[in-house]
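Here the structure is laid out as structure tokens; the discussion comes afterwards.
Moving on to chain A:
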Amino acid sequence: MSALLSLRSVSKTFGGLAAVKSLSLDVERGAIVSLIGPNGAGKSTVFNLITGIYAPTDGTISLDGRALNGMKPSAVAASGIMRTFQNIRLFAFMSVLDNVMVGRHVRMRAAVWDGAFHTPSARREESAVAQSAMQLLEFVGLRRYAHEWARNLPYGMQRRLEIARALAPEPSLLLLDEPAAGTNPAEKQALMDLVTSIRDRGVTVLLIEHDMRLVMGISDEIHVLDYGEKIAAGLPETVRRDPRVIEAYLGKGA
Partner candidate 1 sequence: MQPPIRVRFTAFVGAVFLAALGSAACSRGTGGSSSANGGPASGTVIKSGVDLPLSGSDASDGVPTENGAKLAVIDANKQHLMAGYTFVADVLDDAVNGVHSPNQGAKNIQSFASDGAVLGVVGPFNSNVAKAEIPLSNNLGLALISPATTNPDLTKGPPALQLRTTNPSSITFFRVCATDDIQGPAGADYAGKVLKLRRAYLLDDNETYGRGVSDQWARQFIADGGSVVGHDHITKGQQDFHALLTRAGGLHPDVVFYGGTTSTGGGLVRKQMADSGLGGTAYFGADGIRNDEFLKVAGTSASDVYATVAAINADKLAAAKTFLSEYQDQFHQPVGSYSANAYAATMVVVHAIVDAAKAAGGKMPDRAAVLEKLKTTKGFPSIIGSFSFDRNGDTTNKIISIYEAKNGAWMFLTQQNYAK
Partner candidate 2 sequence: MLGGALRRRVRWLPFGLSDAPLSRLLVGVAVVIVLAMIPMLDRNSSHISAFADTGYVMILAFGLNIIVGYTGLLALGFAAFFAIGSYTYAFLASPQYGVHLSFWPMLLVSAAVAAIFGLLLGAPTLRLRGDYLAIVTLGFGEIVPQVFQNLDKYTGGPDGIAGIDQPRLFGYAFGFNPTPYYYLYFVIIVICLVLLNNLRNSRVGRTWMAIREDELAAEHMGINTTSAKLLAFSLGSAFAGVAGVIYAAKLSTVSPSGFDFNTSVMILAAIVLGGMGNLIGVLFGSAIIGLLNFFVLPQSSNWAHSLGTALHMDFLQGVDLNAYRFMIYGIILVLVMLFRPEGLVPSAARRAELHAEQEAGAGIALQEQAEFGADIP
């Protein structure tokens, strides 16, 4: 069985600076794969390449065998890849429920006149989407805040809302960009459980994370980037013991 997402010798240079150098990477269906590395290693650039913010200078990116190169972010999302952002980007002055419903828009069909006249089909669609959104909020534990403004949620909940929003269109691949940043230990544990149960729903997860305990605890596979290059990959235990990884994180002579 071929990998769900595969990057083949992907490079990205900004001016003369190589942010990602000839990176190849496979994410198997149903796995939790982590991308780690020190700050500035190019992890977020990889996400931006996958989601279409940047076009790769070289190489190919494909989902389920279909090339994503040159697609706009909205087209990438429509093809089944959803993401969260390192610095949370919610729709602040919209309700929690509306945020999740926007996530589902790719799969909705109602046009302007449907919306304006509340046609029966639009109404059915609307209530079905609202219902599934409520279920997702239940899933991430935010159901009771469904009608609150997104911006009024505390930080940890905003992280979870972003995840719920990304899950709304039932993506095949979910990209999580440092979901544990700024959360406390209890929240971290809950987050680990959440990510595992997302995988159990059949969504493949690609994760950027700094928190080693979390990464080691849930990943099926880990890829380590340093200066835009992959320096190690494999099972958590293998990566943990890799001398190049230790060097990259702790510096030479450590």
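Keep in mind how these were chosen: all candidates are chains of the complex that A comes from, given by their letters.
Everything that follows uses one rule, which is that a residue touches a chain if its C-beta (ideal position, glycine included) is under 8 Å from a C-beta of that chain, and two chains touch if they have at least 3 such contacts; residues count from 1.
If you're wondering where the values come from, they're calculated on a predicted model, not measured in any experiment.
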item	value
Interface partner of chain A in the complex, by touch - 1 or 2	2
Contact set on chain A toward candidate 2 in their complex	51, 53, 72-74, 77-78, 82-83, 85, 89-94, 98, 101-103, 105-106, 108, 110-112, 114-118, 122-123, 125-126, 144-145, 147-149, 151-154, 165, 169
